[in-house]
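Only one protein chain is missing from this complex, and each of the others stays in its spot.
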Amino acid sequence: MATIKKLLFLVDKPPYKSENSRLALTHAIASQTVEIHLEDEDNVEPVLAFVGDGVLNCIKGQKALDAYGITSLEAHIKNALLLDLKVIFCKEDLDKFGLTEDNVIMDAEDIGGDMIANILPFADILGEMEAADHILHF
Amino acid sequence: MATIKKLLFLVDKPPYKSENSRLALTHAIASQTVEIHLEDEDNVEPVLAFVGDGVLNCIKGQKALDAYGITSLEAHIKNALLLDLKVIFCKEDLDKFGLTEDNVIMDAEDIGGDMIANILPFADILGEMEAADHILHF
Amino acid sequence: MKLGVFVNQYTKTNSTLDRIKTDNLGIILVQNGVYHAALKENGKDSDILSKAAKVYALSEDVISRGLSPDKLDKKVTVVDYNGLVDVIFNDYEKFIWL
Amino acid sequence: MKLGVFVNQYTKTNSTLDRIKTDNLGIILVQNGVYHAALKENGKDSDILSKAAKVYALSEDVISRGLSPDKLDKKVTVVDYNGLVDVIFNDYEKFIWL
Amino acid sequence: MGKLAIGCFSSLVGSMSLDFAIKLSEAAIKKGHQVDIWLSGNATMLSKKGQRKFQDYSSLEAKTKDLISQGLNVTACEACAESRGYHKEDTLEGFNRKSMDYYLASCFNSDRVIHIGGE
Partner (left out) sequence: MGKLAIGCFSSLVGSMSLDFAIKLSEAAIKKGHQVDIWLSGNATMLSKKGQRKFQDYSSLEAKTKDLISQGLNVTACEACAESRGYHKEDTLEGFNRKSMDYYLASCFNSDRVIHIGGE
């Protein structure tokens, strides 16, 4: 019987200072190829949720490649959307920082993605924690 | 003409979680052998000051060697006293944590040291900052 | 949800921890998190001790720091690594490490 | 004392910085410290901006994070690495990195 | 008996998180549990051959090898290791190197997951 397990990648740290949020995204995206390690039909369903200072990863227009020659967290988030991962930004935390849909990475249209990020209240993220089989807190 | 330069090692971080306070002590103690790199008569005078959560390095009775097989910060502070380094603990920060002379590493008598640690108000540590040629903040 | 939260730092607050609501919450103080169980800043207990949660502290990390397991706050259960394994397998299902 | 303080994190307070009193204090926001110049939490400026200090922000770190140098608080002087070298050699004598 | 996955994303020296992971594994294995450790980011330092023992630093090589002989499974993230200049031939005996998807499979197959992020 096929088993799908839900892994919640909960990102609570800001970008760049530590490697945390970057590793959250690269590991979540690695779910695309996890099947080779699993039994037939089994799979992993990753959900990415940004909370607290973690929502600062979601600000649009990051120029880390120009300034430091490294991939921006923006590019990673767009990749996650391109690959149809569920991406959630905590509404209360965006509100706290005065960030709106206009300031954050809501889609990956420019690289051909269809998936849209979700701005949801913390209660819904708590729901994802309940629903997850395991939580990876970055 | 001989020049003595004062280096203030200002330790603001708690022990063990990061390597900060340990490196502060090992580098300060390395002042014992700095002369080989300097002109005749020139020297460095290190002062070690523990402030903020940094005063948690100074609690007596650390058993890191038993629990994890690593040298305790206590052993390092005693070494510094044995080598006659000036060691200061911030009074206000000890007070805040309810720590007194009885709880902290005031001397290295058991290993043959004469030097006594100083419990001084922050104003005096600010004075050390003024007096120092350079400040190394850990 | 049976959730175990590892607290490894001695910082004042974490907005995520403050907002987690669940019936079975455990807070496991490790590394510099153990100061929460031992220190009273300006005579006041750490906020972590007032949460609706069972609180544990890892004895190896307590003694490493010169703290005394029998002087910790009464609310706190001291466990060693052996005891922690049982807490992990028997008492909680999911974990976060703050 | 001409003291330059590098702030590289976006945390609320540092008790050492709060207690430093000196006539010539500079605060240099680098890495995640630049958020202090760009964000208003619940509509309020960061406490760092209210200190009696000249405040700088490193432009490379501002743009890396998707922030706009011309939208920073008016109090803040934006410098790039070239400008920072001059600040270091001309304006301050000692430094701490928080 | 259960299976525990520990993801370690912290640096070897300075932070004590790898010490925690190894001591917890030791206790779990002694009780008959299975343990998978995943080393990512700076924690891949644990997999580096030739670390000299100083009493100032945790030295986990001997203990980890001993636990591997008792069934502990330790795997380092290949890309994280390569970017730090740790190649296949630099890897301690008994340690695996895999791509990141392996960690997700390890979580899938475990009853408990302790993911140690942070510094």
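First chain written, first letter: the chains are A, B, C, D and E, and each begins at residue 1.
Everything below uses one rule, namely that contacts are C-beta pairs under 8 Å (C-beta built on N, C-alpha and C of every residue); 3 or more make two chains touch, one makes a residue touch a chain.
What you are looking at is a predicted structure, and each value in this text was computed from that prediction instead of being measured.
Chemist: What shown chains does the left-out chain touch?
Modeler: So, spelled out: the chain left out of view touches A, B, D, E.
Chemist: Given the full complex, what residues of subunit B touch the hidden partner chain?
Modeler: 5, 7, 13, 18-20, 23-24, 26-27, 30-34, 36-38, 42, 44, 46, 133-138
Chemist: Please identify, in ascending order, the residues of subunit D that touch the omitted chain?
Modeler: 6, 8-9, 30-31, 60-61, 80-82, 84-86, 88-89, 92-98
Chemist: By the contact criterion defined above, which parts of subunit A meet the unshown chain? Give residue numbers in ascending order.
Modeler: Answer for subunit A: residues 16-20, 22, 26, 65, 68-71 touch the chain left out.
Here is the rule we go by: only the chains that are shown with their structure count from here on.
Chemist: Going by the contact rule set out at the top, which chains touch both subunit D and subunit E?
Modeler: Common contact partners of subunit D and subunit E, which must touch each of the two, are A, B.
Chemist: Suppose subunit D is absent; how do the other chains partition by contact?
Modeler: one piece
Chemist: Among all the other chains, which ones are in touch with both subunit B and subunit C?
Modeler: Touching subunit B and subunit C alike, sorted by label: E.
Chemist: For the chain pair with the highest number of C-beta contact pairs, give its two chain identifiers.
Modeler: More C-beta pairs are in contact between A-E than between any other chains.
Chemist: Compared with subunit B, which chain's mean CA position is the farthest off?
Modeler: It is A whose centre lies farthest from that of subunit B.
Chemist: So, what's the distance in Å between the C-alpha centres of subunit B and subunit A?
Modeler: Inter-chain centre distance comes to 43 Å.
Chemist: Would you give the residues of subunit C that are in contact with at least 2 other chains, written as numbers and ranges?
Modeler: Residues 8, 31, 60-61, 94-98 of subunit C each touch two or more of the other chains.
Chemist: Two-or-more-chain contact residues of subunit B, please, as numbers and ranges.
Modeler: In subunit B, residues 16-17, 68 touch at least two other chains, as defined above.
Chemist: What's the complete list of touching chain pairs for this entry?
Modeler: A-C, A-D, A-E, B-C, B-D, B-E, C-E
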